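The complex appears here minus one protein chain, its other protein chains still in place.
Per-chain numbering from 1; labels A, B and C assigned in written order.
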Amino acid sequence: MAYFIAKRLMQSVVVIFIVSLFTFLLAYLMPGDPVYAMLGGDITQEQYDMAYKEMNLDKPIYLRYVNWCADLIKGDFGKSYKYRMPVIDLIKTRLPVTMYLGGLSIIISTAVGILFGILAATKRGKILDTVITFLANLGAVMPLFWLAVLGMSLFAMHLKWLPSYGFTFPTEDFVKSVRQTILPVIALSVGAIASTTRQMRSSMLEVIQQDYIRTARAKGLKESRVISKHALKNALIPIVTLTGMSFRNVVSGSASIEIIFSIAGTGQLLVTSVLSKDVATTQACILIVAIVVSIANLIVDISYGYLDPRIRIQ
Amino acid sequence: MKSSGTKPSTSKIRKFFKRLFARKIVIFGAVLVVVFVLAALLAPYISPHDPYKQNLKLSFAKPSAQHVLGNDELGRDIFSRIIYGARTSLAIGFVAVMIAAGCGILLGLVAGYLGGMVNSVISRVMDALMSIPAIMLSLGLGIIFGAGMTSLMIILGLATVPTYTRLMSAQVLAIRNSDFINAERVLGASNIRIMFSHILPNCLSPIIVLFTMNIGGTILAEASLSFLGLGVKAPMASWGAMVNEGYSRLITNPVFALAPGICIMLLVLGFNILGDGLRDVLDPRLRGSI
Amino acid sequence: MRTFRKGISLVVIAFLLFLTFACSDSGSSAKTPDTTDAAALPSSTTTATAEANRGGVLRVAFNATANCLGYPGGLATFHEYQMVEPVVESLGRYDESGALIPYLAESFETDADALTLTIHLRKDVTFHDGTACDAEAVKWNLEEFKASGRSEINAVADILVKDPLTLVLQLSKWNNSIADAVLFTAGRIVSPTYFKANGKDAAIANPVGTGPFKFVEWERDVKIVYEKFDDFRIEGQPYLDGIEVIFMPDITTIISAMRAGEIDVIGTVNGTVVSAMEVDGLAPISRPLTSGTVMFGVMPTSNDPSLPFYDLKVRQAISHAIDAKAIAEMYKSQGWAYSNQWTPPGSWSYNDETVGYPYDVQKAKKLLAEAGYPDGFSCKGYVNSGDVKLMEITQAYLAEVGIDMEIIPLESAKENEMTGINGTWDGILRWAGRGEADIAPVYARTLTDAGVRCVGGVLHPKDVKELIDAAIGAKTFEEKVKISKELSKKVIDDYCLLVPYASVSSQFYAAEKVHETHLGYYHISSWTPELAWIEK
Partner (left out) sequence: MYLIRGYAVPYEMRMKEIKHLLQINNLSVSFRNDDIVTKAVNGISYYIDQGEIVSVVGESGSGKSVSQLAVLQLIPTPPGSIDSGSVTLEEEKLHTLKPTGPEMRKIRGGKIGMIFQEPMTSLNPVKTVGSQLLEPIIIHTGLNEKEAKKQAVSLLSQVGIPDAEKRLGEYPHQFSGGMRQRIMVAIAVAGNPKLIIADEPTTALDVTTQAQILELLKSITMRHGTALLLVTHNLGIVARYAQRIYVMYAGRIVESGRSQDIFAHPSHPYTRGLLNAIPRLDDSKERKLQPIDAPDKISTHDEERCPFLPRCKYRCDMCSHQGIPDLTATAEDGHFAACYLSREVLDNLDKNNCEANRIDRRKPFTDHILEIENLSVHFPIKRGILRMNAGKLTAVDQVSIKIKRGETYGLVGESGCGKTTIATSIMRLITDNEGEIIFNNLHLNRLKASELRRQRRKIQMIFQDPYSSLNPRKSAGTLVGEPLKIHKLVSTRTAYESRLDELFTLVGLSPSLKTRVAHEFSGGQRQRLGIARALASNPDLIVCDEPISALDVSIQAQIINLLEDLQQELGLTYLFIAHDLSVVKHISDTITVMYLGKIVETAPCDELYGNPLHPYTQALLAAVPIPDPMIEQTREKIIISGEVISLMNRPAGCCFSDRCPYTMDICREQVPPGKNYGKDHEVACFKLSQGMNYPQA
């Protein structure tokens, strides 16, 4: 297992290195002069030259990459020229927000998805299965932004039950936090619930056909015990992969959700910085998100060990 | 289902469709897809108005007998634009997925078959692509490539490549050391021959399923990108862009935002259901993994 | 999200709008020398009611973010000026007629012959950090503004502190709009002590001014919190306990929050908001301005012989092909007013004799045929990606006369590069320029070699340049009006350098219970937080 973790860690490091290259190039290839991005259109030549030097744009690209990497290793993600503050401070305030929303959404979607999946699989062909499968299909085709907007228009604008914007951590004001997070989290979760449900249903159906389930039944176990003690853990293995992948989707989704609900999180920061060509922030955001995704995948792979002793004991 | 050297008999095709449409829901999905494909093909004949004809006096007009779904900001007929939007969505969905499948299959085939360092490099690059949030990737690429249909197809295609590469290399790995591939080596067949003549055809079932599913996914992604403003070039009609235009007017003119949104959902739903059905027939083991 | 992007383009427009005012002389400042009393602030007839409703927190939502609060040289957009208004006061403000009046300063006077601007300060004004706001502090602020690379007050050659409450600004060359630039644009006075102690970045994030409210907290991209400053120099003000500036990147959220009563004021308005608010029977607070608007239109590349637009007839054909009147009419509710020249209608430089190019497809086709393009041609149309719609309308009009325009959306950075000093474009550019009465300085920025915006793609005719110089250097208002009108007509009727659509005045929304905010009422970049009150 230690070897396994070490190997995965090594892979993650390589992946992050490639991502850093991607990120750097991506930001570099974006059209538009970063000086204009920073200072706007109406600038004098002096202003331009001053900024050009300040941003190290006179150095060759590979040198800039090496410098950038060297700074990264020192923990220096550069300075955002939009926010005029170290990117790392910016991300320190943004990442927890997205992680909180995303984490909540992943927990909810996984729990609900697993439950729905089991229900649908065990009631295969019955009404409940049909209803759940239909809803899961619907959830999978519902554009995220669309759902968020519909939700806001109904619950905030018309019914006025929930606030239409903002974010508060539950440690600050629990009731406010819950009210503010309901809509964004639901919007973020629907797609994941749908895919988890579909995956869980089919992996459960697959597992139920396995030999060891037949063995369990042949031992005289109750059907409920066969499902809960023998089938569930096996069926969960593919779900873990899905949960790992949903980290990436959560950040993707949070971009529009955070913008729609005026939440200052990483997703919003990502989009803002790309559109305003805030190079340092863009690079740091992608890199950090990639690191988070990689760590999530690492955790997923380790949790395989918990679920599947064949990996744990090698 | 085709095999070189033999023509699939008509009964075989009939059997395939019989199995495919055994579940009623699949018929529903197929009908959805067919309706939209027909709408796209026959757009010039069935749309009641010129989708590009602007009439500023009718800006944001409510639905009327003349314009059943009302008019957009430029006073263009929304219904006609939705019909033309089907063209955009389908064309982008199809071509982007073709690009993705083409690159992904090739990379996956090479990675899976050659293994070793090649596989490691390709896998890591794909991992890296996979760990960048899709929206970021599309946004970044979108800004680099600029707007328009072609670049949309490329962007959406590139963003989907890892899915195919992974599926393909997993498939190849599974059959690379199977007896019939060994048999080919024993016969003295070259690697190229083995890869393209023997491995590739045997990996196609899940690819076809993924392909169908992905068309839906790509249409959704196109909508999201259009929503972000990185859509097709004006004045081309796109559902995503129409939702984008319409959604902030949900209060005053709900039809404008709801209609294209519902179209996206229905078309994607159609492809998903069809993909589900195809998978059940072609490769039931894949259930859930795609 | 679209509206979010639109927000970004709005920022650009806002930037222009702001600069508009920054350098405008608003018609009154040409009276030289000039002395104005400090009393002429907008006075409230409802002071008693305001007293009775003292308290409460005003929540103002913006569809834009701020990047800078407490560094005068860093304030870029009118949103930022509005956002810091509660903390950082300006030396001068505008009155209802658009005339510059002293605000933080007690009075000021200009002397065209002596090339000076003299500013008298109030006694006993202190910053929130307790230090005195004296002549040295103001001098430091103005010098720092110049040092940051801003060009607005370049005409100021030297700043002399005559006594602790008097400054004399020596000009290098007469410029009849210098008072506006110094007192309004550059004259946002912050504490030099704080800046020196904590540095530029800290100053940017922590405004320390003299205003009615104290800065509490700036949660980036979320909100700014201000609380009442108890020792405000005007007795009894402000009425509010605090102000929250809330950033909302999505227009729909703003509408939703406004309808749900989660916010009190909308600081950014577009057509979507207007139509949504109409449902609730709420009308925007605005008035058509005759100066300090944004001019919208298109600007073809006129200096490139390889492009069809080099031919005057083609430019005229385009102008005839587009029904700018209809476009302006369509957006009327958003504060658009049709103008056939690069001047807001009704302003003193607006030339009624300008013929312009009324909508006439036949004439357009005829002109095109004369120019050698009977079947039209293909061209590119550049526009900020957040504002494609206007270009789409243009595209459809051009298609009628056979011109096939491909729309190329630009990210802000790319657009700035294209319209910047070294940039150019090859086709039709969606153009947004300042609309003000005193147009000559604005023209100078684009139509002369010394310009800074959109200079690379447009002809710089010699006679235009001469007229611009004459207008800026005019010593009497009458002379200036005459030359400006001539200029206005020349640019359109003789050279057809651009196709103006409309002049756009800004608009604001406030809930019915909110009073006396005067958001953008006197000037787009200012309001009156010290007077605002909320009905209980």
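Just so it is clear, a contact is a pair of C-beta atoms (placed from the backbone, for glycine too) under 8 Å apart; a residue touches a chain by one contact, two chains touch by 3 or more.
No experiment lies behind these values; they were computed from the predicted model shown.
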List the displayed chains that the omitted chain touches in the full complex. A, B
Touching the absent chain in the whole complex: find that residue among B:Ile13, B:Leu41 or B:Ala183. B:Ala183
Only one of B:Arg19, B:His49 or B:Arg124 touches the unshown chain, namely B:Arg19
Among B:Pro44, B:Gly102 or B:Pro201, residue touching the chain not depicted: B:Pro201
Omitted-chain footprint on chain A covers residues 3, 6-7, 9-10, 209-223, 229-230, 233-234, 307-310, 313
For chain B, which residues touch the unseen chain? 2-6, 18-19, 22, 178-180, 182-190, 193, 198, 201-202
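As a convention for this text, only the chains that are shown with their structure count from here on.
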Note: chain B residues in touch with at least two other chains are 143, 146, 227-228, 247, 250-251
Which residues does chain C have that touch at least 2 chains other than itself? 1, 5, 250, 252, 255, 411
Under the touch definition given earlier, write down the residues of chain C that touch chain B in their complex. 1-3, 5, 250-252, 255, 271-272, 275-276, 278-279, 323, 326-327, 329-330, 385-386, 388-389, 391-393, 395-397, 399, 406-409, 411
Name, in rising order, each residue of chain A that touches chain C in their complex. 30-34, 36-37, 40-48, 50, 82-85, 90, 93, 145, 149, 152-153, 156-157, 160, 163-167, 256, 259-262, 264, 268-269, 271-272, 275-277
Given the complex, residues on chain C that touch chain A span 1, 4-5, 8, 12, 15, 19, 65, 67-68, 74, 76, 149, 151, 201, 204-205, 219-222, 246-250, 252-253, 255-257, 259-262, 410-417, 419-421, 445, 452-453
